[in-house]
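Everything on this sheet refers to the single structure shown next.
Here the complex is missing one protein chain, while the rest keep their positions.
Here is chain A:
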Amino acid sequence: MDTSSPELCLLCCQIIGDYYGDFYQALFQKLTELGRCSAQQLAQSLHVPLRNVKNGLAGLVTLRLVFHCTVHDGPTTYTADLRGVYQVLRIGKLVQLAHNDHGSLAARIIETACNLKHCTLLELVDRVSRHDEATDESTIRSMVQALIADQYLINLRATHLKATSDVHREIESSMGSAVARITGTKAKIEHEEQVRLQTNQSLDTSTTEYGYCDTRGTRPTEGDQNGAVRAPQTNDMRDERLLQPNLYRVVLHAEMQGLRASATRTHGSLAAKVLVAAAKIVANPNAWTPSPVINFKTKSLQKTLVIEADHEQSDGNDVVMSNGNGSLDRDTSSVTIAQVEASLSRLAEGPYIFIEHMIEDWYIDKSAMDKYVREEELFKVLESRIPQPAPRILRILMNKGKLEERTLQELGLLGARDLKQALLEMKRLGFIDLQEIPRNAQRQPNQTVFLWFHDHERVQRYVLEGIYKSMTRLLQLLDLERTKIESTLAKIERDDVKGNEKQALGQAEYAVLSRYRKVEAWLNTEIARLDDSVAILRDVPTVTVDF
């Protein structure tokens, strides 16, 4: 994650203010301004007593919104966890996904886990059963086991509570004097790769660290040098196992939705279902373990589709309708292997070039699939802001690289005036840029070559900044709307009014409250849609440490 993004910092401050109050917001805002600092520095900057700052920081650390770094020979320092704060917006989506996949009990479990941020298995079961006395503990445990198997709940490791830069530094310091002896570019690259791999290993949620995180002081079990034990996900149901909700599932869901929408437009809904089912085989909900190219057989994919269809039917979601191509959209409960094979063949021929067929197996290149989804999302943003021929120009530049205006005109079959207007508008919005290459030292315009180009990473950052800003404005707007009817909102919190608003409030006041609820729902929906774009553009491709 780009921690230097000012708009993301503002968004995170707004989220903290909305969810946790003004004091936490002030603390967090100062932290984002100062970067890494101690409690004393914060207290001095904010002109607030040190005790209050420490209490506030303790709250933020407990809520996993701030990292702390304690060293033997220095003060404890604190860093804002922008990722952790942003994830607060995704809690509702994760709960909804768990509800869709496993039912209402799963939703309650996930909601409890999100409120607790992280907890032991025993604490989770205990908390859920306290609020849901009708459900017995064994049922809750079974559901927790299912959620762990489906990676809605993942292991917590000590490194998850530290800033990424601190984890890096610890790994480098553990390498000791070997680091000082590294010379040469190739050796440095290898060293960085080694550090990256070790960092990913230390963050890998498929392992546990009973020796470190075990609150009951049990003896650490046999494992690697870090004390990590590769515990089977579903079978290990010890009470002291530390768990946290896996918000990366929301990112995966957004990616699957993007693939589904794209494939439905190109090949119809059956092919879209086949593609999504195949992509789910490859997609790894463990954010810190990159997915390699994975193969699968048509038969196993067909079985997955039938199971999914049965699941949908049992939820009453099965609807048979036309897919717009004039043919009936069949539910996948009766899909045959031949149909799956045909769908995969069609998908592989274009434009889903990340699917390949070799003898009996099908392969999906996950990184190519991520790139495809990301580009589709970027074009979606561009097409909604500038009409043709801007997307055409962008595709040419992405395929061909840097081009002169004349070459663009020939390749794109564009008129000179239309091309110029589109180029200037795209430059103004930041989608493309212009490079000057002077032919001589005098740098005269008529002796200079002007090349238009598209810097994908920079454009992505620019688009993300715009999305963050829009999300901040929506939250601020929601806050304004809330402030307008503050007294009414306070009134409906009363025990005698709660659940009985229509009778307790006057007609006019109730109409105002209804309008506010509609506005709140609408704004939250738009924020969720923007979050889908953020998930695809920012979180999907980067399955390494810096995200």
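We take it that a residue touches a chain if its C-beta (ideal position, glycine included) is under 8 Å from a C-beta of that chain, and two chains touch if they have at least 3 such contacts; residues count from 1.
Just so it is clear, contacts and distances are computed from a predicted model.
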Matching the hidden chain's UniProt record against "Anaphase-promoting complex subunit 2", "Exosome complex component RRP41 homolog", "DNA-directed RNA polymerase III subunit RPC6" or "Peptidase S26 domain-containing protein" returns "DNA-directed RNA polymerase III subunit RPC6"
Out of A:A149, A:I337 or A:L477, only one touches the absent chain, namely A:L477
Among A:K380, A:K402, A:R461 or A:K491, contact with the omitted chain is made only by A:K380
Missing-chain contact, candidates A:V125, A:L153, A:L259 or A:I467, resolves to A:I467
Among A:A80, A:L414 or A:I432, contact with the omitted chain is made only by A:L414
Out of A:A261, A:V306 or A:A368, the sole contact with the unshown chain comes from A:A261
Across the whole complex, the chain not displayed is touched by chain A residues 261, 264-266, 268, 324-325, 342, 345-346, 348-351, 377, 379-381, 383-385, 388-389, 391-392, 395-396, 406, 409, 412-416, 418, 466-467, 469-470, 473-474, 476-477, 480-481, 518-519, 522, 526, 529-530, 532-533
